[in-house]
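Right, I'll just put the structure down here and ask away after.
The other protein chains are all here in position, but one chain of the complex has been omitted.
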Amino acid sequence: MPLLDPDRLFPVDPSSRDLARALFQSVEDLPIISPHGHCDPRWFAENARFPNPAELFVIPDHYVFRMLVSQGVPMEALGVPRVDGGPVETDPRAIWRLFAAHQHLFRATPSAMWLAHAFSEVFGMTEPLNADTADAYYDQIDAMLDQPEFRPRALFDRFGVEVLATTEGALDDLKWHRRIRQSGWTGRVVTTYRPDAVVDPDFEGFAANVEELGALTGEDIGTWQGYLAAHRKRRAFFREHGATATDHGHPTARTADLPAAEAEALYHKVLKPGVSAEEAELFRAQMLTEMARMSVEDGMVMQIHPGARRNHHAGVFARHGRDKGFDIPGPTDYVAALSPLLDAVGMEPDLTVILFTLDETTYGRELAPLAGAYPALRLGPPWWFFDSFEGIRRFRETVTETAGFYNTAGFNDDTRAFCSIPARHDVARRSDCAYLATLVGTGRLVESEAFEVAHDLTYRLAKEAYRL
Amino acid sequence: MPLLDPDRLFPVDPSSRDLARALFQSVEDLPIISPHGHCDPRWFAENARFPNPAELFVIPDHYVFRMLVSQGVPMEALGVPRVDGGPVETDPRAIWRLFAAHQHLFRATPSAMWLAHAFSEVFGMTEPLNADTADAYYDQIDAMLDQPEFRPRALFDRFGVEVLATTEGALDDLKWHRRIRQSGWTGRVVTTYRPDAVVDPDFEGFAANVEELGALTGEDIGTWQGYLAAHRKRRAFFREHGATATDHGHPTARTADLPAAEAEALYHKVLKPGVSAEEAELFRAQMLTEMARMSVEDGMVMQIHPGARRNHHAGVFARHGRDKGFDIPGPTDYVAALSPLLDAVGMEPDLTVILFTLDETTYGRELAPLAGAYPALRLGPPWWFFDSFEGIRRFRETVTETAGFYNTAGFNDDTRAFCSIPARHDVARRSDCAYLATLVGTGRLVESEAFEVAHDLTYRLAKEAYRL
Partner (left out) sequence: MPLLDPDRLFPVDPSSRDLARALFQSVEDLPIISPHGHCDPRWFAENARFPNPAELFVIPDHYVFRMLVSQGVPMEALGVPRVDGGPVETDPRAIWRLFAAHQHLFRATPSAMWLAHAFSEVFGMTEPLNADTADAYYDQIDAMLDQPEFRPRALFDRFGVEVLATTEGALDDLKWHRRIRQSGWTGRVVTTYRPDAVVDPDFEGFAANVEELGALTGEDIGTWQGYLAAHRKRRAFFREHGATATDHGHPTARTADLPAAEAEALYHKVLKPGVSAEEAELFRAQMLTEMARMSVEDGMVMQIHPGARRNHHAGVFARHGRDKGFDIPGPTDYVAALSPLLDAVGMEPDLTVILFTLDETTYGRELAPLAGAYPALRLGPPWWFFDSFEGIRRFRETVTETAGFYNTAGFNDDTRAFCSIPARHDVARRSDCAYLATLVGTGRLVESEAFEVAHDLTYRLAKEAYRL
């Protein structure tokens, strides 16, 4: 039995299934537009071999290792590094075996389908991974990683990626992006401006980061205007390295539009020790509006990814650091939160702000009504926990009736797991085609329109929304 | 190809579809009960021709024009009037062409289906509206509007409306309703008492409005008891013009039941300048309970429509005023909010309070448990953004298991777009029949019961809940 059902994710009734399949076939081979994600540009600069199966599939993927942790497997046994450099498992084969023995935990999760896709489509596997097949898998993948056609650039081409955006902090020197350009390789890998470390007073080392921002730009960060000018320079620097967008990962979507003098006073306050939680939140809020204003000036698309309560377990954070699967969403307000920003620039026809959420209750109640009114707003695809068949279904069913298709921004894979990129786009394309086929089958959309929309959702909307 | 699929909105599997169709055929031709909406009574008093296609379908319909605005079309280009009387597009054909050229924005939205229904069933169109067919559409509709059978009263009859409720402010003189009655026309058009302008201290001109309320009724609004007496008189005046219901559109569902002396003191406070947000909210809250008590006395059904954050963009509100598509829902509490009112009168067997929501998360968590316990409560149908196939499906699936069918109140079209009335009832009837067919198909309802429930949801529940 193959690892993948060729009709997976299509509706079960025969006529809807036939149409879904036809729609999917019309978009299956379109290039991948990946306008937001967390791949490492170094992969494409150096084009070195991926070290081993565990480092490719387990150690960096918090979707994967946190599921084993949730059932009592220690992070150390999965090779997840410790902040203090203390001992963790270093034998990739041992890690792989542990991972293989726990495959049942992933049943009916997106990870299961993404992994099956990568195993089957990238590495040619035909048997499911489990304790019995663990070693055969390991050996075969490890051997393949040695071959030139499994190097990052070859896979990039094989995956059909037209453009891939990575995400770098405001202080990054972008040297890997520079090296990619200088290498003569024609793959298009662009950066994205993510200034959290220099706009969030709660970020580790915020004041020092701002100092460094000043040093890098030659602007006087001792003044509010100098600080803003430094951002403008870094944004320009990122644009020189292909960036068309910025990205903002705040705890909330709160924005503010303070009078200039108040903003300036707040800036001086947050640079000093003893910042209150409210002051930090207000400064982040003000900076979202400042960033939106800069986007009006320089044309960069603004992404807002709010709502994760990061590092929920203090002990795990202290021992293993950020991005270890312990980021938990919470209720997120957009209506009051975005009001200052939208009052300032929401009606600007040339501004694009793409909103994401980890709170699905806001799809129909807040996000679709906002995006269905403000010209500056577009809705990003289902994010993180909701980048899944059911997540995409709920997104489309809840958003489309109010905001239509054309206030959405296509698909993001948003991944640091390189081999999952084609799998994630495959799931999104199938899920969208399933939805479209259902619309046609229930008389809500004409078949010819469905083919056009399928193409738009797969290719055109992402490319246009991100100005790629 | 016809504009409408005759089996639209029915389940796709053949046996469920057959049953849904049979259920729908049993209710398709029942009269329309329209117990809540915003049609202009003047249409039926004067029975003049509708001016042109743009004024019929585009300019007054915020569902329609805000979608074009969301994609960068200025409101002015769509003929939406400015508060300052400044220039806007006045050529209805130019507005129509702009509307026609953007039809793709409505794909898979309820507006698309309502428009197709009106174009097809009211005006006999057979080709889809788009840039190419814009002029032919305009000419044909415009010519038809000239014919007597397209006048308001003729359409009212043709639509099969048994009774239509409009909504008027407490200070309205109801002259159009009087003229309808005096005209000898037998169509039943009734008013609804909507006192927001005289119970909400945040309403523009609140104190002056209360003065006018006193003048109209001859009651001494200088006292709390006189103010309440004035409401009683206006309610009676509205009842004389057919009203069986009141309607309350507050930002929240908060209610209060203050001791009389505190309520009186609050009343005097809110009439003076400098009312705080909390005082205004508390006064609205108190007035909901006062209105519920008057409903116990006079038998008027009370509707509560809370939760819209009105006029979200300050600039749009300043330029174009209310109801321009920039009203955005937010989280809405019912459990704590309604507690004072329900403690006071919630167990009254002769009181009916119909609750609406723009926060779908409250369906299963708050509204169904409340309506499934309190005799005074009924749930209104899905409102505004959720008056749609998916909205109705979510409502039924989430509410029915806890509150059953008989604590719901049938369908409201709640529209100011006259030609969409039959379309909206058509969608609601089909959506309900689809749900019922699925219940039967999965053994959750007996087929004979489904036919009875279909009739109840279409006709009897609205008529009984609104005492029409």
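Order as written gives the chain letters A and B; numbering starts at 1 within each chain.
Operating definition for what follows: a residue touches a chain if its C-beta (ideal position, glycine included) is under 8 Å from a C-beta of that chain, and two chains touch if they have at least 3 such contacts.
Remember, it's a predicted structure, so these values are computed and weren't measured experimentally.
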Contact residue for the chain not shown (choose from A:Leu19, A:Ile32, A:Ala45 or A:Met67): A:Met67
Contact partner of the left-out chain, one of B:Arg293, B:Arg365, B:Arg416 or B:His455: B:Arg365
Hidden partner chain, residues of chain B it touches: 11, 13, 15-16, 331, 333, 335-336, 339, 342-343, 346-347, 349, 361, 364-366, 368-375, 377, 397-398, 400-407, 438-439, 441-446, 449, 452-453
Sites on chain A contacted by the missing partner chain, in the whole complex: 1, 4-5, 7-13, 66-67, 69-72, 104-110, 112-113, 128, 309, 312-316, 325-331, 358-361, 385-386, 388-391
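One rule holds in what follows: only the chains that are shown with their structure count from here on.
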Centre-to-centre distance between chain B and chain A (centres being mean Cα positions), rounded to whole Å: 40
